[in-house]
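A protein chain is absent from this complex, but the other protein chains hold their places.
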Amino acid sequence: MHLTLEFGGGLELLLEKSTKVHKVDCQPTMDGSEGGKATMKGLLSWVKSNLIKERPEMFIKGDSVRPGVLVLINDCDWELCGGLDAELEDKDVVVFISTLHGG
Amino acid sequence: MHLTLEFGGGLELLLEKSTKVHKVDCQPTMDGSEGGKATMKGLLSWVKSNLIKERPEMFIKGDSVRPGVLVLINDCDWELCGGLDAELEDKDVVVFISTLHGG
Amino acid sequence: EFVESGALPADMIYRYSRHLLLPDFGVEGQRKLSRSSVLVVGAGGLGSPVALYLAACGVGVLGIVDGDDVELNNLHRQIIHKEAYVGRSKVKSAADACRAINSSIKLVEHHHTLKPSNALEIVRKYDIVVDATDNLPTRYMISDCCVLLNKPLISGAALGLEGQLTVYHHNGSPCYRCLFPNPPPVAACQRCSDSGVLGVVPGVIGCLQALEAIKVATDVGEPLCGRMLLFDALSARIRIVKIRGSSPVCTICGEKSVFTQEEFQKFDYEKFTESPMSDKSTPSLSL
Partner (left out) sequence: EFVESGALPADMIYRYSRHLLLPDFGVEGQRKLSRSSVLVVGAGGLGSPVALYLAACGVGVLGIVDGDDVELNNLHRQIIHKEAYVGRSKVKSAADACRAINSSIKLVEHHHTLKPSNALEIVRKYDIVVDATDNLPTRYMISDCCVLLNKPLISGAALGLEGQLTVYHHNGSPCYRCLFPNPPPVAACQRCSDSGVLGVVPGVIGCLQALEAIKVATDVGEPLCGRMLLFDALSARIRIVKIRGSSPVCTICGEKSVFTQEEFQKFDYEKFTESPMSDKSTPSLSL
């Protein structure tokens, strides 16, 4: 499936060339098959393996994102869409953004 | 078809209760039939008849919008989509906004 | 306190005439503003435009709290401070600048660092709190304090070329702990002094904070409750996203919260976040 993944608030520094926007084609199902349900859980695992180039502990903690990271599916907090179990559809936009503290 | 129409930059003053966002169900074809092509030309005529409550000359001039009004179809200048002949699809968002000069 | 009732005084009508002409704002909006009190925590990059615009627009009482002094390397973004104030108190500098543009409002200078020991006493006096600080422990502390005292919190942040903005604990919106129950790892706590910030980015966010404070004070428009604004200066993109509401299981604002003012006063926010409240380190630049 085609997904647009965006990283911000400093998370982009964990990716190659600090690129913020990634248009990807992936099967974020639990077993990587085409048939299964694509979930956020599967996507996190895919992102960790395929996009994160350094310090994965700055992105993942346990099987979720680390504290201080907001996850948005189509501009909506993933907590409102099912969190790790949220199902993804073709062309969804998923944003990972680290909260800022400066001022 | 379902359309979201938004008015801004003062154009909302021409509408009932100065409401900016209107979710409408209409057939903006040239003859109002369900079969024909829905175009911006048809929509302008529909808006003039159904939404504009006063001073239509502040919205329409000839068969187009008056000078100083930008028209956006799904966040894109209608000049890039065919102008009056641009075809509309179900769930499109059309914005009419008057340019501001203050500062 | 500042405008008793009925018509506004003639000098106010002239000063705020451009507000009074606004159908959605008008005399009633201006009167509500003049009766409101707003506390700005931090007179830095965010606090500069917040304080200037809130003073200019005519809030009744504007409190500013900051324990730091003005430094030359603040001036690239903290436009409220003049070179002549370098080495002097930020609060004094900011309050003097606000008085110079509007002598008709009441300015209160709190020349301390906000801490659990003094926060309740200070915050209690105000209707609305603006978080314009620069560090994580203070952000948790202000949010907890606003929940305990039931004050709306206009929270902004800026770092590098990005900014974020939301309104906490108002109209069902979450508190900071609802969104971030656990603090991030220390390595994720970048500050302006570590990572830099383009000066005008806190300018944009600070202006938007002043706007949200005005909307909350006057009950005009839809404040950013349950929504967060994400600003990316480099690409000139702004996203306004829907975020979760107040969590029923939040340890601070949730239904079963047992967090008290006494506990607040003893809570060690620096230990909780493993991060210091003050940000006085000088960056080490090798150019």
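Every chain is named by a letter (A, B and C) in the order it is written, and numbering of its residues begins at 1.
Quick note on the criterion: a residue touches a chain if its C-beta (ideal position, glycine included) is under 8 Å from a C-beta of that chain, and two chains touch if they have at least 3 such contacts.
The shown structure was predicted, so the numbers you read here are calculated from the model rather than taken from an experiment.
Here is the thing to keep in mind: the chain we left out touches B, C in the whole complex. In the complete assembly, the contact with the undisplayed chain comes from C:Leu229, out of C:Val65, C:Val147 or C:Leu229.
Contacts to the hidden chain, counted on subunit B, fall at residues 8-10, 20, 55, 57-58, 66-70, 72, 75-77, 79-80, 95, 97-103. Of the residues in subunit C, those that touch the hidden partner chain are 7-8, 11, 13-22, 24-25, 27, 49, 52-53, 56-58, 72-73, 75-79, 81-84, 100-103, 160-161, 192-201, 203-204, 207-208, 210-212, 214-215, 220-224, 227, 229, 233-238, 240, 282-283, 285, 287.
Methods note: only the chains that are shown with their structure count from here on.
Mean C-alpha position of subunit A lies 38 Å from that of subunit B.
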